[in-house]
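Only one protein chain is missing from this complex, and each of the others stays in its spot.
The chains carry the letters A and B, assigned in the order they are written, with residues numbered from 1 in each.
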Amino acid sequence: MNYTYFPGCSLEKNAACYDASTRAVAAQLGMQLTEVEDWNCCGATEYVSLNLTAAYSLIARNLAQASKNTSTHELVAPCSACYLNLRKCDKVLGQDPKFAGRVVQALAAGGLSYKPGTLHIRHLLDVLYQDVGLEALAAKVTKPLRGLRVAPYYGCMIVRPEFHDGGEDPEAPTSLDEILKALGADVVDYPLKAACCGGHMTQISEATGFDMIHRLVKSAADLNADLIATLCPMCQLNLDGFQGAMNRHFGSHFHMPVLYFTQLIGLAMGMSMREMGIGEEIVDARAALSRIGSEMAAEAAEPKRPRKDDKALPMPAPLKRA
Amino acid sequence: MTEEIRIGVYICHCGSNIAGTVDVEEVARWAGHLTNVISSRDYKFMCSSLGQEMIEKDIKEKGVNRVVVASCTPHLHELTYRNALARAGLNPYFFEMANIREQVSWVTTDRVEATKKAEALVAAAVSRVAWHEALEPLFVPIDPNVLIVGGGVAGIQAALEIADAGNHVYMVEREPSIGGHMAQLDKTFPTLDCSACILTPKMFNVGNHKNVTLMTWSEVEKVDGYIGNFTVTIRKRARYVDTGLCTGCGVCEEKCPKKVVDDVFEAGVGHRKVVYRPFPQAVPNYPVIDRPNCTFFQKGTCKACEKFCPTGAIKFDQQDEVLTVKVGNIILATGWDLFDARRIPQYGYGRIRNVFSSMEFERLSNAAGPTGGKIVMRDGVSVPKSVGIIHCVGSRDKHYNNYCSAICCMQSLKFAHLVHEKTGAQVHNFYIDIRTPAKAYDEFYQRVLDEGTIFIRGKVAEISDSPRTAEEEGKIIVQVDDSLAGRQRRIPLDMVVLSAGLEPRHDAKEVAIKFGISCSADRWFMEKHPKLDPVATMTDGVFVAGVCVGPKDIPASVAQGSAAAARVLSIIGQKEIQIDAATAIVNEESCVGCKECIPSCPYQAIEFLEDKRKAYVREALCKGCGTCVGTCLSKSISLRHFTDDQLVAEMIGAMTAMKMFEQAQTEVA
Partner (left out) sequence: MEHNHASSFMDEVSSSAPGGEALRTCIQCGTCGGSCPSGPDMQHTPRQIFALIRAGERDVVLKSNTPWYCVSCYYCTVRCPKEIPVTEIMYTLKRMAVRDKAFDDSKAPDFSKVFIRWVEEFGRSFELGLMGVHMIRHNPFGAFKIMDMAVGMVTKGRMAFTPTRIKGLDGLKRILAKAKELEAQA
């Protein structure tokens, strides 16, 4: 399993623990990650708001750099925004030859080129779920996360407009749920699993941004989750970094730790908290993690089951995915 | 060709449909100079009686013996003009039509180009018609028996009309009882008649009619033959009940110890026994044993039903029965499936307890349903204080079904009324557009408005169980852009009902193939003409009625049932039917007996004459598609009215005209 790896700006510093845990877990699972040589920022959602050709040329430079690694066509990004930008750019360049022509000209000015469709661009979650697989993952678990109630949080940009090459529902994805279950965690049926964290909204309109963070944290707390598992540095920054400011804004007292799913995988595989960068989060996760292994906690936290009552009407069974 | 060819050409204006784009006078003038043309005219409406008389007059007075009409599609008027030829004493096949409306005026904006193209098509037809041969149509007798597939209200209506007229009907129904979806409903809009009350007498009449053979728990396996002479193979699945002995007393059902969720008749919101009739007024009144769920079939013990049956009618060793019937006509009234609202995860159906589907609601509201007609929440006890009804679920949406399901507006208004009447709850209806275009429908809308239902215009974005505020705690929250108020709103409610759309049956495509008809892109059965022939199909002798053709309500389904019956009765009344003479014919001299043509025929019209070792086309079955002609390696099959000579002549005609235009262009330049 050989991949070109695009860490992205966040993983350099504010999400360094995501980068560290990804590399550590990947090594354990037999994945070889080769970092894209001299990559640049993907432009997030900001550049496309200002200049379309420049925004796509900025992203295309990364595709050009990544395609220099000819040993594989698989490009993996752990950041949802980077993933979406890289993937969208590759797709748009393939679909709109006129626009692609402009981007090709811009790249040429920097002595680079990229042929759309060369790379298969994927998110880390997709790679762990499909290439590594649940069985191989479960086989590596030495310290199951039993007793830990985790709210699986996907956010937006990984599942929408499409994810898993269209194989996951954009409203109700399940791959992270399944991975966390394979780690032994008690996975919460989190209704806001694919809702938005607000992106840069705290910097545009505080009230709007805090409200979006509040919804997510409140829902996880309502469902007695011990922590939220995320796979996007923007989501982590909003839910973790701004949780205190959000609490002050609402007069609330939530304490909901937010960890990267790779950190939880690493812990379950027996790696240390230190290796996984636990402690770098603003909302301390240690108390929540201490519940691992306590079966009692898990049972106590179970939501009340509906009373068995003869009069209750049957519910439709969950839809089986084709 | 010994006789002199004398061609008459007639260019139709079709009002301004053709004349608005094509210079029809110029086409007529130009065509007058073509080889063998002795008369060329244009007229406002060639299909009118005056237009037809013009042709007949030329035949009689000017000795025209070949006719070309340039007008609309042969689909519409080929028969009209062939009849005109016949009236004037000319073989109707000495006729050719050039389509200068659908293929020219409606799709071309440039008048000069349109006129040239019309001229080329006329030249092609003129060149072709010279090669036409006199053909004699074929007549086949009509078997007066009729097969009706599907025992919902459309099929029931058709069956009674045909049986009352004295013809025998075989009705095949997949479920254990006839009645279809209508039997599940509570009240029917806009009059609020009880659905069962108006349907069960009709069901009873079908079950007891001397001219109806009812086969429920059965499916059609195979259809052979053609209009007037179909042979149909039907599988009667084992009921494990001897219907000759069963009295329908219901003791077996009472004694059966196993209950399962009834996903069909009770829409998943109620239970039934493993030996069951879907409902007490079922027709026929015999139960069936649900084999996959039966304890005896699974574990080899139980047999409670057998023990208690007073007439010894339970037969665990019963086998499926396969039988064949002969019929002259077939009506498909196979109905629809409900859109599965679980496909829209953001609506929470199947996850949020008090989100219900429309069919679940019908069963809740139905006095014969699992709650005895009480509208209650999933706990089976609590009465909702606020209810939201969502229109257009799965309809008018490219992700699911792009069409309007036609019944959901009225159904949702009916739900609003029933909730008001039975619970006094506050009702919100969420709609995109309210569509009430039939007799007394809009008045019903006004009544529901008057009752205090709150209407919010906006397609519901999501239905959430994740509260943001104290007011939302414990509620189902409907999030919507209230497009008339101009803002996003979240409305906390106790219960939500999803007005799910109508979908073609999951196996509609396979059924269509079985009966030799086609489906539209969205899988509804295709009618022959959506306006002028709505219950016929492109396959003669196979008719369609009800929702299997497209979404419609009960009155429209009943009307189509009657319409299909009328079409069938008219064919039966003719006793024999004319078949188009444009069929394939095998030249026995050159046929090498390779049999390649036999599997190529989509209509199973070719058989092999073992004695002669030659292929033979049964004309009555042949639809003149020409597939065999292309398949035949020794070029021994030709298609009457589409011979190589005729097709080549047609092409030469068109290409000669094109060449003339090119030359004219060069000269101008």
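Convention: contacts are C-beta pairs under 8 Å (C-beta built on N, C-alpha and C of every residue); 3 or more make two chains touch, one makes a residue touch a chain.
This is a predicted model, so every value here is computed, not measured.
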Options B:479, B:520, B:604 or B:643, residue touching the unrepresented chain: B:479
Of B:56, B:173, B:186 or B:462, the residue in touch with the unshown chain: B:462
Absent-chain interface as seen on chain A, which is shown: 9, 12-16, 38-41, 43-54, 56-58, 61, 92, 95-96, 99, 102-103, 105-112, 156-157, 160-162, 170-171, 195-196, 198-201, 203-208, 212, 215, 241-242, 244-245, 248-249, 279-282
Residues in chain B touching the chain absent from view: 346, 396-399, 432, 457-462, 479-483, 486-488
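By our rule, only the chains that are shown with their structure count from here on.
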Residue numbers on chain A that touch chain B, as the complex places them: 169, 171-172, 189, 191-192, 214-215, 218-219, 222, 306, 309-319
Complex contacts: residues of chain B adjacent to chain A: 261, 268-271, 340, 342-343, 345-346, 349-351, 353, 357, 364, 370-371, 376, 378-381, 464-468
